[in-house]
Structure formats: C-alpha cells, structure tokens
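Next up is a structure, given as structure tokens.
With one protein chain withheld, the remaining protein chains of the complex are depicted in position.
Each chain gets a letter, A and B, in the order it is written, and its residues are counted from 1.
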Amino acid sequence: MKMKKTLAFFLAATMTATLALEGCGSTADSGSKDSTSTSGESTESAGGAEEGIEYGKVIIFQSKTEIMDQLNKCAEDFTEETGIEVEVWETSGDSYFTDLKTDVSTGKGPTLFSLAPGSESVTMADYLEDLSDLSFADKIAENMADEVNGKMVGVPYTLEGFGLVYDKSLVDPATLNSTDALISFLEKAKADGINGLGLSQEDYFLIMHILNTPFALQNDPDAYLAQVLAGTVRMIDNEEFVEFAKVMEAIRANCTNPVDLTYDNNCGDFATGKTALIHQGNWAYGMFKDYEVEFEMGVAPLPIVGNNKVAVSVPAAWYVNTDASEEEKASAKAFLEWLYTSETGADYLMNQFGFIPVVEGMTSEKLDPLSQSVADAAAAGNTIGWSLSNWPAGISTALAPITAQFFTSDMTGEELVNQLNDAFVEAAK
Amino acid sequence: MKTKKIIPNILVVVFCLLYLFPIYLILTNSFKSRAEMYENMVALPTKFSLKYYASALDKINFSISLWNSIVLTVVSIAIIVILSAMTAWMFVRSKNKLSTFFFGLLVATMLIPFQTIMMPLMQEMNWIGNHLHIPMTDTVPGLIFMYIGFGAGMGVFLYHGFVNSIPVSLEEAATIDGCNTWTLFWKIVFPILKPTTMTVIILDVIWIWNDYLLPSLTLKSKANRTIPISTAKFFGQYTISWNEAMAALVITIIPVAIFYMFCQKYIVKGVAAGAVKG
Partner (left out) sequence: MKIKKGWYALFTMPLMLIFIIVVVIPFVIGIGYSFVTWDGFAKHQADFVGFSNYTKVFRDERFLRAALRTTIYTLFSVLSVNVLGLIFSLIVTTALKVRNFARTMLFVPYLIGGLILGYIWKSVFSEYFLSIGWGNWLTNATRAMIAMVVVTTWQMAGYVMIVYITGIMAIPDDVLEAAKVDGAGYFQTLFKIKFPLLMPSFTICLFLTLSNCFKVYDVNVALTGTGPNYQSEMFSLNIYNEIFDLSNFGYGQAKAIIFFMIIAVITLIQVSITKKREVAM
C-alpha cells in the first residue's frame, strides 16, 4: 500500500508539473516571437518603409468583416514588400466596438483600428494619434479626413452613400423629383402588385438613414441639431420633416410593412424584381452580385422638398492608437502610406475591397453600379452629409422602437415626428 | 407484443425528426446559394455542391482552429473535472464553515452574467501579465486557467449533489482497510462518480467548444484562434454570409456530436450494470 501511495503521489506531481511546463513552454514561445518582431530587421525600402526607422509589429483590428479575407492577403503582401510584420485580428460585425473598447481600456489595444468618424472618434479622441504627417494627408478629398480637436486623426476607407436604390426596369429615377411624385409612384406600385419602397427592420435601415435626409437638408445641420436637442425648435414646424412624415405615412399605406422585412429579405426582394425602390446604400451591391442581378440600378435622392442630393459620407476611417510604442506607430503609418500610395496597396483598396477613391490622383474604373453612382454624385457635388453621425450615442435604440410602433399602429406621421423629437431631447439629457 | 411496440417507436422517431426541423434548415441551406435560399428556405437544395464547405474550411483556417479548440477543450475539462470532483467531495465530507461558505460562493457566482465582469477580468489579467510577468491574455494556457475558474461553479455544484447520495459507510470501510485520503478518493470515490463525471464532461465540452465571448477577448493572434472566433467574420453588422456560416456550423458541431454519441453510451454502461433492463 505504501508503495502505491507514493506512486500515486508522484504520478499526480509529474502530471501537474508537465501541465505547468507546457504552459511555460508555449508562453515563452510567444514571448520570443514578439521580441524578434519588434526588433524589425527590415531594411528593404519598398512602399511605406523608410530606412533608419525602427519598425514594430502592426496589429490591425477593423469592423468591416466583408473585406476580411482580402485584408489578410493584403497584409501578407505588405509584409513581403516591406518586411514589417502585420497581424489582423478578427471579430464579428456586432461585437467589434465592444471588443475594441475592452482592448484599449485594458491596455492591450491594436495598433491600427477603424471607427466611425463622428461620435465614435470623438469619444475616443485621446486614444488617436495625429496623422497629419502622412505624405498623402493633404490629398484626401475635402472634408473627408476625420479631424478631432483640430488634429487630422482618421484616414477614410471609402465613400458610402445612401438614398433610393432603384431598379431602372421598374421605375425611372428622373420622375421621382418631389414628395408628391414619390407618393403617387408608391400608390401606382401597390396597384401593380409590387412593393414600391422597401425599408427593413434594422435600426439603421428602419429609421436612422431615412431620417438623416430632413436633418441634412437644413441650412446648417449641426446648428439645427443642437436646437432640436436643446428643445428650442420642434421638428414638426419644419417643412422637411412635414414631408418626411408624409412619406412615412405613404410607405405604411402602400408598401410591405418594414418590421416584417430583414435587410436580407429587403435586398432579396429588390434583386428578384419584387421591389422597385429600397432605401439603402452602395454597400448592398455585394449582395446583389450573389443574385447575378441583370437590371440597371443606381442610387437616387430621397426627393423631400425637391431634394436632389444623395447622402454621402465616410462610413469608417483608419486610426492609429496613440498608446502603441513608437516602433508600432511607425509601422502602422507605413502601412497606411503603402496602402494609399503604392501600386499594390491601391490595387487592394480599389479592386479587392471595392472602395471608392478618396485620395486625389486615385481613380478606379471597376466600380460597381451603385458605387459608381455615389462616386458620380460626389464628383458633381450633389451630396448632403450624414448628420446622423453626430446624433447622441445610443439614439438608434430609442428611435427604432418608436418607428416600429408607427408601422404597426395607426399613429399619424405628425405624432411619429413628435415622438422622435422627444427621443432626441431625452437622449441629450 | 411486437406490433404493440412498433407504434411508440415510430411516434418517438417522428417526434424527433419534427423536433430537429431547425437543424434541417441549417443543413439544407448550407448547400444553397443566396438566391436559392431566398427563393425557398425550406426546400431541398437543387444540387449538392460542397462549394460553401470548401470555402468555409479555407477561410477559418480549419486545421489550426480545430487543434486549438481541441487542446483548449480537453485540457480545461480534464482539470475542471479533477479539481471540482476533489473539491466537492471534500466539501461534503468535511462540513465546516469554510466549506459552506465556499460552496455558497461558488453557487452564487454561477448567477453572474459574464458581460458584467468581463472588463474587470481583462484588466486583472493584463495586470498579472504586466506585473507578475505571467502572460494570461492571448495564450491558450491563460484561457484554460480562466475556464477552470468559470467551470468551477457548475462542476462542484453537480458533484456536490451526487456525492451526497454516496453512503459514507463505503468510504469508512476503505479507510479501515488502510487507504489514506488520496487513494480513497481516487480508488473508491472517483469511480463511483463516473456518471456525474460524464455529465460534467458533456455539458462543459459544449460550453467551451461553442464559447465565443471569452476567447474573443483573450485569443487575438492568428495562431491561437479557436473555431468560434474564426467563424465570427461570417457575421457582418447587417448581413450574414449564410451559406458559409451554416457550412462552418455543421463542420463545428460534427466533432461534438460524435463525441456526445460516444459519451452517452458510456453513461448507460457506467450505471447499467445492475440497473434498468428492458
């Protein structure tokens, strides 16, 4: 028995020891990997890397999951051309901002990350490195680089625009030039048995995007928003919002109930010719490609009060983490430099990611039809801004339930606008 | 007698198949293109192509992810089972204030929603990394350590309940035969606990295998990713690459399904000696 006891004890002891050792082994491994990468033996001077500067490893973390595969390949090419190590972290679209927040707050943030310019970049202002020394900084299209507290901190991904995405075989966009024209089209579509205008149940596609237009059409959208938030003006006293209310009532009366549609369904109906117009943006094209859509399409303005402009803005931009080491920051900047100025980088931006060029001198011939129509609107100056990026944080979760209520009851458009207005005032408190 | 038994058998099978309708949706739609899926979600696919499986396998870096998931699950659970069986048995057999306190604490903390402690947890783990130089984040052993902590509650809770039903007399007899506490536990008690061990293993395997949130916070580098983290990218903010996501899901559950079939037979065998017969 005594023998057995000792044996059992030794077995247990060695087991624990091996476990502990295994732990140490693998951690030591990853440690050494890190240290070699920070020493950066890269002396090749291709693309963004310059001689005489120490480069660390770039960790990229970004929210656009659609470009993840291409971005991974892009990172490999960058490493090959410059010798700087890159790692791309992955996440799901929904958990991105939560993950990022936890990471930076616990001191383990990525080097290069994406944010939505506006509310997100303002809250994180003290984590953002000044990027004005990038060689292409002053070639970025006007008003598109993100400036916070007078510093240029964000390099735009692409342009995104939304409005009425139309199927030209079902509707001629030129005829939709006023609220009344739009409403009579919706009535006619209902009589023809097709869905005139599709919204869908997601917060942004149900209300946020469509509500942007009346705000952005004000003479000074920022000042107007401030007045709404302060409660000194009421939205319903404003012509744009009155017409917006009419459009919403017409959608409820004539179209498929948006709360029954998901983004996928809404786009699916459009792609299969069951819906003539959807209030969407150029990002939706990725899905239409899967359907092998053949009809001609584009993005048209939401014509309230005769509006002829599409809402165009920068959906996301690159930011460098100011808490990263000097070597890492140098590498992150080198990566941006390479992405926007080298031939390989530009090829990724425009052909692989399908981005609309935002830097002077870059042109893309391979844009999809929706992006092309956004790019055309931008080139012609026919754009309004995304007022919604300045709306109070979390407002979408307050506006969407009100709108869903509107679509499932007999609330009037005026009541809708008033309740939305109240939600803004409430959120500003 | 025979015909009498056929009907209940058929009823049970039919019920099971109806019960698995959502699984049928996952399977069929993993073969369909987006347009086909949109056309009719319920219909069988018109052609069985493994295209989406191939692209999903490629995109999730399958061999590395699978290996990480296996190591993480197996090692975490082995330690959870060993430590929580030992602890639970000790808590039952020496009922002092400390045992009661810790048991209460373990059970109570099972009620904490993970989202509310994830930020402090990450801060603490990074602190340990920075000040004690034991890397806890972005390492598989670090994550295993955390899983042991989070698995402790349910492990001890389940064992505690079943240890209560083992007569003490058995153990006393063994002690008289000269077993010390260590051998008593491993030779007498642990084998009796086998059905519970199986339950703990099954429930924990599924939890750790499918867990997304905790690994997503700790395992960042490519070499460390598990299957759920590698599949996250199929879920965009507004849209899901359904076919790839479902193909990946099918691939993910096959190993656990096989494992479960193996284990559940074992539950029967473990106790069936002397128990229920037809």
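Just so it is clear, a residue touches a chain if its C-beta (ideal position, glycine included) is under 8 Å from a C-beta of that chain, and two chains touch if they have at least 3 such contacts.
Just so we're clear, the structure is a prediction, and the values are computed from it rather than from any experiment.
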| item | value |
| --- | --- |
| Neighbouring shown chains of the undisplayed chain, as defined at the top | A, B |
| Given B:Val156, B:Leu217 or B:Ile251, the one touching the chain that is not displayed | B:Val156 |
| Those residues of chain A which, in the complete complex, touch the missing chain | 97-98, 101, 104-107, 123-124, 126-127, 201, 257, 259-260, 262, 265, 393-394, 397, 400-402, 404-405, 408 |
| Chain B residues touching the omitted chain (full complex) | 5, 8-9, 12-13, 16-17, 19-23, 25-26, 41-42, 83-84, 86-87, 89-91, 93-94, 99, 102, 105-113, 115-117, 119-121, 123-124, 145-146, 148-150, 152-154, 156-158, 161-162, 164-165, 167-168, 171-172, 175, 181-182, 185, 195-196, 198-199, 202-203, 206-207, 210-212, 228, 235, 240, 245-246, 249, 253, 256-257, 260-261, 264-265, 267-268, 270-272, 274-278 |
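In the analysis below, only the chains that are shown with their structure count from here on.
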| item | value |
| --- | --- |
| Chain B-touching residues of chain A, taken from the complex the two chains share | 1, 4-5, 8-9, 19, 22-23, 26-27, 30-31, 59, 63-66, 68-69, 87-96, 99, 102-103, 105-108, 202, 204-205, 263-265, 268, 271-272, 287, 290-292 |
| Chain A-touching residues of chain B, taken from the complex the two chains share | 33-35, 38-39, 59, 75, 79, 118-119, 122-123, 125-126, 130, 134-135, 137-142, 178-180, 182-183, 186, 213, 216-217, 220-222, 225, 229-230, 232-240, 242 |
